[in-house]
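Shown here: the complex without one of its protein chains, the others still in place.
A, B and C label the chains in the order they appear, each numbered from 1.
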Amino acid sequence: MSITTSEYKRCNLVKMTGRIDSSTGDALMKTFKDLQEQGHFKLVFDMSEIDFMSSKGWWVLIETQKGSKRYNRGEVLLANVPDKILTSLDLVGMSHYFQVFDDVVSAVGFF
Amino acid sequence: MSITTSEYKRCNLVKMTGRIDSSTGDALMKTFKDLQEQGHFKLVFDMSEIDFMSSKGWWVLIETQKGSKRYNRGEVLLANVPDKILTSLDLVGMSHYFQVFDDVVSAVGFF
Amino acid sequence: MISKTFPGDFSSLGPISDFIANAAKQAGLDENSIYSVQLAVDEACTNIIEHAYGGEGNGEIVCRCDSNSESFRIELRDQGKQFNPDTIPVPEVGAPLESLGNRGAGLFLMKKLMDQVEFDFSKSNETILRMTKKK
Partner (left out) sequence: MISKTFPGDFSSLGPISDFIANAAKQAGLDENSIYSVQLAVDEACTNIIEHAYGGEGNGEIVCRCDSNSESFRIELRDQGKQFNPDTIPVPEVGAPLESLGNRGAGLFLMKKLMDQVEFDFSKSNETILRMTKKK
């Protein structure tokens, strides 16, 4: 598991590798929270190297999305969501809350 | 040889593959000119799949950079410049006129 | 039949997932079904640790896998607190973002992902969760 963040002019990119579950989800939540506390609400989450995401992961993303969208100050965009994760997000109507991009460039270029 | 363009919120991305020489340089020039005529002056040129660039290519880039920087309306950024091309750009002081980024995301994220 | 016991810690979730994925692969499930099973088991084990055991380090989880020509079956056993699944409300799908709580999809998801989900509380000191995925 690793979490990398990169800062761009208009957004910040977070990339995590490995599993997002109850064991690793808090580290991701902390990363997002720290960014938001520093005033970064336009966020891109690169999921290209996530191979598993439980509902713990969704709540982290939902929580972050709430924080970002409040006062219209930003948004969380998802990039490179693996198919099987996208399917499971759809199962519970989760994908409804996020714009999903095919690649990081498109997501960063959206802001 | 192929030239692909993508439009993002704050910039346009141009990606070319293969050689940039006197045989292919005009097509690239036309691509940049067309973009600039449509008012797009913030440009990222992805060189990840360029395997050769002669001085013809540099003049295309210089010409485009001039058009973009005029009236401070934009800039051409280079991304993924292969090492040997970067070395040859340095030989004639060409790299002096361009900001070079390690990847497209950083370049798009710069605008 | 293959069985393995894991400590009831969140750090077991990865190893449990691998164990289940291997068994499901051996049983001939396709990639999507394997992922569904992994996800259902992850949710179930997280609930055991959080709700049945009330936290990490309070017990074990026994995982048992089995398959026949028609289906792949999983049994998860814990010695934690029992509960009544019928009283658990179904999460609202499609609610506005602001009104979303911050949890409560595990049971719902397990049922969505698996063909059968059944809690056995017949022994007072052990809960057995049985889940089946059709091939």
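One rule holds in what follows: a contact is a pair of C-beta atoms (placed from the backbone, for glycine too) under 8 Å apart; a residue touches a chain by one contact, two chains touch by 3 or more.
The model shown is predicted, which means the values in this text are computed figures rather than measured ones.
**Q** Considering the complete complex, which visible chains touch the unshown chain?
**A** B
**Q** Over the whole complex, note the residues of chain B touching the chain we left out.
**A** Within chain B, the residues touching the omitted chain are 19, 21-23, 52, 54-56, 58-59, 62-63, 65-66, 69, 84, 87-88, 91-93, 96-97.
Operating definition for what follows: only the chains that are shown with their structure count from here on.
**Q** If every chain is a node and each touching pair gets an edge, what shape is that graph: line, ring, star, complete or other?
**A** line
**Q** Of all the chains, which has the CA centre nearest the overall CA centre?
**A** Located nearest the centre of all protein C-alpha atoms is chain A.
**Q** Roughly how far is chain A from chain C, centre to centre by C-alpha average, rounded to an integer in Å?
**A** Chain A and chain C have C-alpha centres separated by 25 Å.
**Q** When the centre of a chain is set as the mean of its C-alpha atoms, what distance in Å lies between chain A and chain B?
**A** The separation of the two C-alpha centroids amounts to 31 Å.
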